[in-house]
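Only one protein chain is missing; all other protein chains are in place.
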Amino acid sequence: MSMLIQVVLDGIWSGLLYGLVAAGLSLIWGVMDVLNFAHGEFLMAAMYVSFWLGFLFKLDPLVTWIAAGAFLFILSVLSYKLVVKRTMGKAMAPLLATFGLSMLIKNFAMNRFTPNFRILSDTVMDGKSIIFGEVVIPVPQFVVGIFSLVVLGALYLFLTRTRFGWAVQATAMDAEAARLMGVNTERIFLLVFGIGGACVGVAGGLLPSYLATHPDIGTLFGLIAFMVVALGGFGSIPGALLAALIIGLVESLAGFYFAPVYKYVAVFGIYLVVILVRPKGLFGW
Amino acid sequence: MKRTLLAVVAIVLLIAGAGAQDKVIKIGTLFPLTGSVATAGQRCQAAVETIVDIINGIYPDLDLPIAKKAGLLNGYKIELIKADHQGKPDVAKSEAERLYEQEGVFAVIGSYNSSASKPASAVAERLQKIFMCGASSSAALTERGLQYFFRLAPTDRIENVEFAHWIEELNKVKAAGIKTAAVIYENTEFGKHAADEAKVVSAKMGVKIVADVPFTPGATNLNSEIQKLKAARPDALFAAVLGADYSLMIRTMKQSAWKPKMAINYCGGYQDPKIAEQMGKDGWGFMGSAGYTPEFGSRFMKAVAPVEKYYKAKVGVPFDTEKVAQVLRTTTFDSPLSMGGKVQFGPDGQNIKAASVISQLQNGSYVTVYPYEFKDGDPIFPMPNW
Partner (left out) sequence: MNSKIIRKLGFPTLVFALALLPAFGVIGKGFTSHVLILILLNAAMAQAWNLIGGYGGQVSFGHSVFFGIGAYGAAYAVCVGGNAPWGGALAGIIIAAVVSVLVSYPCFKLKGHYFAIATFAIVEIFNRLFMVWDWIGGALGLDYPILKDSWKNFTWASDKTGYYYGAVVIFALVFAIIKYLEKARFGYYLRAVREGQETAESLGVNSTRMKLAAMALSAAVAALCGAFFAQYNYRVDPPTVMSLDMSMKFVLVAILGGIGTFWGPLLGALVLIPLQEYTRAYLAKLGSGVDLIIFGLIIILMMEFQPGGIMGILSAVRKKAIAARSQKPEGAR
């Protein structure tokens, strides 16, 4: 029994992490109908920011996530201005252009930082865990989970409760109409892309407290973020959270009760099954 | 691993040098300089470049005859042609072809990944050229009956035999009571081979494998993997885990508050001093194979001179692959830079003198604990808890 609780809890932590990673992607997709292929590489870039700040200035990821978020906001805004804006509206062009961007970022990291694995030692949360009898709650994953809920909640409130959020939603539904109503859609796209980047920046900023940083780290996270967003449905934040939790739980349960090698097969399989029943995702319309 | 490579190069170069017609000998290197295992590949490359620098230049401070003068024999310089296979077998194959046919190298040294060494050495075999393998541990490589393939590094089979002796020794001396074991390995050529050998050896020792946990490398987490191990409660853990996954494994073990009595690693994350340093105390107590220790090197630095003299006298042959391969097959070399101290290739091309030692990471340094003739410290057993 305690094993089941442990496995379920592990699944929830992974799920919340995936949710945090996918939040920005979901926002961007929902508002702009652009699938940012470089999302995983954005995560990797944020991890490097946090790692270097930790390595050079002995700052903890609990602090440097702010810097990583800010850096990613800027990186995202630049990516929007230089890449996405110039390709939007041309069928698959943004997807492929951001694929080019992902190659660029990944190999730039490879070239500048070498493919070495970089690990921050002695971070505040590293290796700490809370133990309830047989059940262990790892502190870093728990903290990342809290961050995930806060960020997703804030995004949700921002979209539904603020004037700017309404303008974003209006743009998402019909950019042309929004423009005619006096919404500066260009500024909205820019900010949405920036905020989306900042969200993944927060995730990447926290991760070095227990994950090694290297140029390839973003690939699988990026792929899982795609699954989360598509499973949750077109830009729905609650959908993304639910999808992330499903994926985390499926991964953990299948990994433990079936076999670890099949855990990603189960993740991608459950995605396919759900998407075939609900082609627009759980919360999609 | 680095050591072995140095030895490989020294030998290839000495032999090749004996027959070169012009004063330059071209040797190709084929390592994963980019891609996911590029760290290791770049280290291999650096190792080869180091020895070539030593051979080509004059380094009077080094206790190596090849260092004392420039070039080999009558001043033959080595020219390295480097190639990158990116960890991809198809690229390895085409780059091997390019090195042999386009660049005209005499021999190729490579390729770290067993999956890349296989097609690359198949190219060499088809072209009847020498392929020197430094650090691919898959035993299957030398079971293909190749004529021009030579490997210096110990295979995971050799390592496993060593592991078995070690566990039996611990059971005897420390009353360790190791009866069950678990294997965790990345589901790749490297991990799979290591794990298969581990299972064979365990069966022979009468140690029961209670958990068999392959995982996909580059995973986002190893929670279910570690939970599975924890649930099976093995006495010992065999791990074939590379780089970033190794640190993730140890951290997840720590977070899950679980440690077996002993954990023993195949080459991979454990051997990386950088990772060891970064992991800090968390990595202490783990053991592994062939982890090179500086003390080891200093003890085994003997002269290469006899080798060189021997070749000056004996091999006055032209630049001929067939003859060099013949020499490689029939000679026992003194190899001051490799662990076994000697190098001798069996008919399958495997270095039968390849030795493997078991080390343990203690207080931040690798301490050789077994076999006893090489040891510089006693093992800490069982592993102290987190």
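The letters A and B name the chains in turn, as written, and every chain counts its residues from 1.
Just so we're on the same page, contacts are C-beta pairs under 8 Å (C-beta built on N, C-alpha and C of every residue); 3 or more make two chains touch, one makes a residue touch a chain.
What you are looking at is a predicted structure, and each value in this text was computed from that prediction instead of being measured.
Of the options B:125, B:348 or B:376, the residue whose C-beta touches the omitted chain is B:125. Looking at A:13, A:29 or A:256, the residue that reaches the missing chain in the full complex is A:29. Between the chain not shown and the residues A:2, A:107 or A:184, the one that touches is A:107.
The chain not shown here is touched by just one of B:50, B:187 or B:344, and that residue is B:187. When you scan B:94, B:344 or B:365 for touch with the missing chain, the hit is B:94.
Seen across the whole complex, the unshown chain contacts chain B at 33-34, 38, 42, 82-84, 86, 88-91, 93-95, 97-98, 101-102, 115, 118-119, 122-123, 125-127, 140, 144, 187-189, 191-193, 214, 216. Annotation for chain A: contacts to the undisplayed chain at residues 29, 33, 35, 83, 86-87, 90-97, 99-108, 110-111, 114-115, 223, 226-227, 230, 261-262, 264-265, 268-269, 271-272, 275-276, 279-281.
As a working rule, only the chains that are shown with their structure count from here on.
The mean-CA centres of chain A and chain B are about 38 angstrom from one another, to the nearest whole unit. By the touch criterion stated above, chain B contacts chain A in their complex at residues 34-39, 42, 187, 213-216, 218-221, 223-225, 227-228, 231, 243-244, 247-248, 251, 254-257, 272, 274-275, 278-280, 282, 386. Every residue of chain A that touches chain B in the complex is listed here, in rising order: 3, 6-7, 10-11, 13-14, 17-18, 107, 110, 114-122, 126-129, 131, 136, 138, 140-141, 210-212, 214, 216-217, 219-221, 224, 251-252, 254-256, 259-261, 263-264.
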